[in-house]
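Pasting in a structure now, in structure tokens, and then I'll have a few things to ask.
Every protein chain of the complex appears in place save one, which is left out.
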Amino acid sequence: MALPDITLQLAGESGEGVISGGDIFTSGAGRAGYWALTFRTYPAEIKGGPCMFQVRIGANRIKSIGNHTDLLVCFNQEGFDLQHETVGPEGIIIADAESCKVTDEFADRSFEVPFSQIAEEAGGSRRGKNMVVVGTVCGLLDIDTTALEQLILARYAHKGDVGEANIASLRAGGDNARQNLPSVLNVDKPGPAERERILLSGNQAIVAGSLHAGLSYYAGYPITPASDILESLAARLPRHGGVAIQTEDEIAALASVLGAGYTGAKAMTATSGPGLSLMSELIGLAGTAEIPAVIVDSMRAGPSTGMPTKTEQSDLNQAVYGSHGEAPRVVIAPTTVDDCLTCAVEAFNAAETYQVPVILLSDQSLSHRLETVERPDLSEIEVEDRLTLADVASGNGASPNGDGNSAYPRYKLTESGISPMPIPGTPGSYVSTGIEHDEQGHPSYTGEIHQAMQDKRWKKLDALAAGSRVTVTGAEKAQVGILGWGSTEGAAIEAAELLAAEGVTAATFYPRVLCPLPVDRIKKWAEGMDVIVVPEVNYTGQFARMVRSDCEVPVVQLNQISGRPFTAKQIADFITENVKTAAGAAA
Amino acid sequence: MALPDITLQLAGESGEGVISGGDIFTSGAGRAGYWALTFRTYPAEIKGGPCMFQVRIGANRIKSIGNHTDLLVCFNQEGFDLQHETVGPEGIIIADAESCKVTDEFADRSFEVPFSQIAEEAGGSRRGKNMVVVGTVCGLLDIDTTALEQLILARYAHKGDVGEANIASLRAGGDNARQNLPSVLNVDKPGPAERERILLSGNQAIVAGSLHAGLSYYAGYPITPASDILESLAARLPRHGGVAIQTEDEIAALASVLGAGYTGAKAMTATSGPGLSLMSELIGLAGTAEIPAVIVDSMRAGPSTGMPTKTEQSDLNQAVYGSHGEAPRVVIAPTTVDDCLTCAVEAFNAAETYQVPVILLSDQSLSHRLETVERPDLSEIEVEDRLTLADVASGNGASPNGDGNSAYPRYKLTESGISPMPIPGTPGSYVSTGIEHDEQGHPSYTGEIHQAMQDKRWKKLDALAAGSRVTVTGAEKAQVGILGWGSTEGAAIEAAELLAAEGVTAATFYPRVLCPLPVDRIKKWAEGMDVIVVPEVNYTGQFARMVRSDCEVPVVQLNQISGRPFTAKQIADFITENVKTAAGAAA
Amino acid sequence: MTETIVRDPKAYKSDLKPIWCPGCGDFGVLAATFRAFSELGLDPDKTVIVSGIGCSGRFPGFVTSYGYHSVHGRALPTAMGVKMANPDLEVIAVGGDGDGFAIGGGHFPHAARRNIDITYVVMNNEIYGLTKGQVSPTSQHDQKSPSSPFGNTESPLNTMATAIAADASFVARGASFRAKELTELILAGINNKGFSFIDAYSPCTSFNNTTQIWKDGVRYLDESHDPSDRAAAFARALDDPMTLGVYYKHERPTMVDQFEALKKAAKPSTADELLDGYALGLTAA
Partner (left out) sequence: MTETIVRDPKAYKSDLKPIWCPGCGDFGVLAATFRAFSELGLDPDKTVIVSGIGCSGRFPGFVTSYGYHSVHGRALPTAMGVKMANPDLEVIAVGGDGDGFAIGGGHFPHAARRNIDITYVVMNNEIYGLTKGQVSPTSQHDQKSPSSPFGNTESPLNTMATAIAADASFVARGASFRAKELTELILAGINNKGFSFIDAYSPCTSFNNTTQIWKDGVRYLDESHDPSDRAAAFARALDDPMTLGVYYKHERPTMVDQFEALKKAAKPSTADELLDGYALGLTAA
């Protein structure tokens, strides 16, 4: 019987080509029409150390990393030792014949392949081992390798005959599999694609979204897992006169982004937790001086330096509440790779429309996973621009600064709280400031002005809270509501499907904008749910606490901090085991 | 009829001696046996600009700034213009005859005194104006000036005959008042003091508390309203080999405090909001590496640079949730000046006992108000020290590092989560780190270790949550419960008294430790209340949100951001006007 | 130096009255700035003054031009963002010695290394004015202050030496009370293509009144000094700190120039072009 999808793991030592083999397999499978979604763990070391590449492929869109491994390929003994526990009850293991012995329990569903030896014979070098692995997998799953071979040729075009040798290894792996391995595993063949598909990571999607939104100024400081945003933009932004600058630290990065935003540019920085902490003070400045800015935070496991290569959703509190005093900001969390693109544009739209800093919360698993998505139609993703003074100026030639040398009332108290922003280089000069100020930006410390300006700054976001995007699955009335944020959505939706199979009705609710929270809509949805579960990859249940306080809705927390994303089964099992019995019990 | 207490305001221009006059009056009244509590506003400018000094004195302990001004002394017209609205329905105004005209509504309860002229005649200089004002007030209120005169002599001992001249002005002011002003205002005479009293500010009390706790390392960067903590300690700490260092910024300050804490020293820094924001990353390090540290945050009005000389309670979110990832910390808020001393010691005790960073949240009004308090008996305020490896070492001479060159298991997983801490200079070497680590402090990125270490770090605080100090007034069952934090307590207690006079039963509940919150005790207390009001000097109701989420108790928010503390009447009025009718209504 | 005088110095004076104390040096720096702007004929709508926090940080409010009053210590990276996002703007960063060399000191060498085409004027009063008189990194050794009641234990940072070590493109010292010369330095700094640093002695009459000492002590670099000689400039910086003038000049491509040069090399940069790169090319399968 063919499975709708399968989860493959390659496990070995860093330096053996585990990750590159996985990457190339994923691209090849993608070109062969399969949908894919990957997850990987890196070693702590720069070279050496265990690493693992996981990819789930299938005939339909893949939403999460997979509940267990269907096929584990062990490059060495450590690969088996570290990963065999993830193998499902029917899962298969292929072990390197030279270096890996599986335990008895897998005796009847494991096979040995002499990867390096096949590579040496076919391609002339034991270094083709990972290609033999890829070929083996393709052979076993009966995946056409035409596209894969083209890809390999293109990738090694400038490396002499490495490409040819790799293809030889790939084919030899495939031949061996077809000849010597039983065809125990089958995956549904994909149908023809209705829309063009692309395979990219969350960070790449954020880059694409920011370019679509009109980004022209980027500044950032390297940090895992956000560095590739800087790297990608450094290669592209200068093309049309934009700049991407590696600054001396994250404080300089955000300070300069605000300087750029003040001049009218769409500006962005990207970082991870430690950098976000360092930006706290300037986030407050942006909120107070009303300067648009987009700050990407690709979360990794904290606290402090924590586990820099592992995923976690633990910066939400810092994003929503970080910075002294009370400065408005918007926090947006994408849920999938294509959503990263959309949310990036929405982040710029919110920043521009409301003249606020916007924090885009991705996480390591989302930022670095490859996912097949339908190519977004960019013309459908609307881009908004800020209200400038030039937009509203009457054009009668009168100086916006009034007579003499008075400053333009840049912080005018308007109905919506949004005031037209003069752009340096055009008339309307004023001083942008983080000191409490009157409409003209002059320092002022009266209680009345402070109240009026806080009202202005905060009420701007009311419209956003009312109109922000939300994705909902399931019925309006259900036994269990799964309310979450960010990259857990796919697993939550699949969990609801698993529950449905067991006769439990479940619905999911994922708001994109977490601050300001769409309180009314959450409350309304919550009314239809018998119990609400909030799954989060963090320790304290940060979102659950926000829902409790802002929506005054009781929720059950489901937390794990393994450094890995949730599987659908984890969520479904938690619900069947804990929730139906006692609504108040939490993991 | 004599009042139990009166509220006096001196209002004028910076440079006229308004603040120094107020200070000296307060000291004099204190020495004459009155209890006092002050509040002041500074101009934004370094020199010039309006300033105001307010002091409430009485025969019994003063808890808040007073509901309205009973006696306003205007040094000039602006003083009247800015402050007359605070004058109560029976309040009296004394205006400078040369420079100030009151409006008609005060015609029958205002008097003119030619302050500068009297000063010139009596003391030979118009600069004695503020002393004439002080004399006038003492004359009017019939306050004995013997102690005051001694004080003036002492203060100007090294300034030739300035002291004598000032005394002459003081007396002339008093004589004039007794001769020319009707005795419209009387305040109860204080009885004899049962315990010695002292008059000091919140920041001075924090300094005293930190010294009592055993502070030996201080580092800080100047910032209003925390700079005087640095200044006071710079003058004292070196005496016994301690150090107080002005660092290049707040990041360096906290980094060095953690370095000192790591070596076993009791170490502290003090700052205000912007500095606290900059410390975010290092607060997470302290939580993760388990290093004791005390961070004083004297809050001022935010966001961003905000209103640096005005008070606000708006850094609570940053204190509790600031820093990426999820790092434990303790947050303590004192409610009165003497409580500042106690809480400072408790902050060190918590830091030492639980090996965590502790944030002590004062605010501008509390840090800089002078308050008469009974001199604390320091011998009653217990000081706790951390558990060191030397404390638990068996003394059998075996190296705590075990054999060879392995690190001591500094992060041992214990029942309480607290592990003995080796002190550099003694055996037990290890590496302190903010990377996720195993018991030996070696970097480790497995989900199991991360979970175990987060459990360890967070569970340490359970004991504190259960045993932290709380002050409660009123009955267990009441119509209104006032639940608050920090410097609003005095006003809340007085508000309950005002409500009682109107037949409304009210109780107050003030936890000192806000993180971890004493959830169980709040819930229990809340059961007895018909409705709970949370007054906060902030915009969003930060504490109210925490109570809603952590205690799942509904509360009504009362917020104001005038830059001034609450008066008791503000709280009582809010309750009578809004709360009795609809429990859900908020201001 | 340009001769296009199109605006009166007063045209740059804003309606906001400076809040500085009587005699504060910052008045002199402000006046010199007005004159330099006037001589250059700067368009207020195309000029941005960026500052951090401090008495000196209030400077932008007193000038008719665009202004940006950032948080403490962040004037330089902010100015970089302003300039690099819109190279047509004339960008001046101003601030105090604490703002620039204590909390903001980490940004200085990088602004110099990048050669951002801005002019940075530090109003150096060797004290923290706004927070009422604590020592700053430029305060003298043994100096008493509220935070150093028994004398400063730290030695002053030599701002000229620091700037020369960082290879700033233009390094000069002026004084608020030497109006004409300070005007000329600011003018030369603005005219210099690259990162120009001017340390302007600007006494704090309230907390560190060095007015007389400085008025008595200042002298000028002698004619023989060659500002293109970096080692010599450094040696001069170690001499009497009260020496005014242009210590060092090193013109070279600015940050704007360098990014301009990358335009051709850079990869296709529209979102669509980017997505093309991730396309699966399904027709080939």
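Here are some notes:
Per-chain numbering from 1; labels A, B and C assigned in written order.
One rule holds for everything that comes next: a residue touches a chain if its C-beta (ideal position, glycine included) is under 8 Å from a C-beta of that chain, and two chains touch if they have at least 3 such contacts.
Because the structure is predicted, anything quoted here is derived from the model rather than measured.
In the entire assembly, the chain absent from the figure touches the shown chains A, B, C. Residue in contact with the omitted chain (choice from C:K46, C:R113 or C:K193): C:R113.
In the complete assembly, the contact with the undisplayed chain comes from B:P427, out of B:G88, B:P427 or B:G447. If you put the hidden chain back, the residue from C:V71, C:A85 or C:M255 that touches it is C:M255. Summary of contacts with the chain left out: across B:P43, B:P443 or B:P554, the touching residue is B:P443. Of the listed residues C:L16, C:L42, C:V122 or C:A161, the one in contact with the hidden chain in the full complex is C:A161.
Although one chain is not shown, part of subunit C still touches it, namely residues 101-107, 109-110, 113-115, 137, 149-150, 153-158, 161-162, 164-167, 230-231, 234-235, 238, 255, 258-259, 262, 265-266. Residues of subunit A that touch the chain left out of view are 44-49, 221-224, 227-228, 230-231, 234-235, 238, 246, 248-250, 274, 304-305.
Listed by residue number, the positions of subunit B touching the unshown chain are 27, 30-33, 144, 146-147, 150, 193, 196-200, 204, 207-209, 211-212, 216-217, 219, 235-243, 245, 247-249, 251-253, 255-265, 267, 281-282, 285, 372, 375-376, 378, 401, 404-407, 422, 424-435, 441-443.
Just so it is clear, only the chains that are shown with their structure count from here on.
In this structure, the chain pairs A-C and B-C differ in their number of contacting C-beta pairs, and the larger number is found at A-C. Taking the mean of the C-alpha atoms as each chain's centre, subunit A and subunit B sit 43 Å apart.
Centres computed as Cα averages put subunit B at a distance of 38 Å from subunit C. In subunit A, the positions touching at least two other chains are 281, 285, 433-435, 443. Each of the following residues of subunit C touches two or more other chains: 69, 71.
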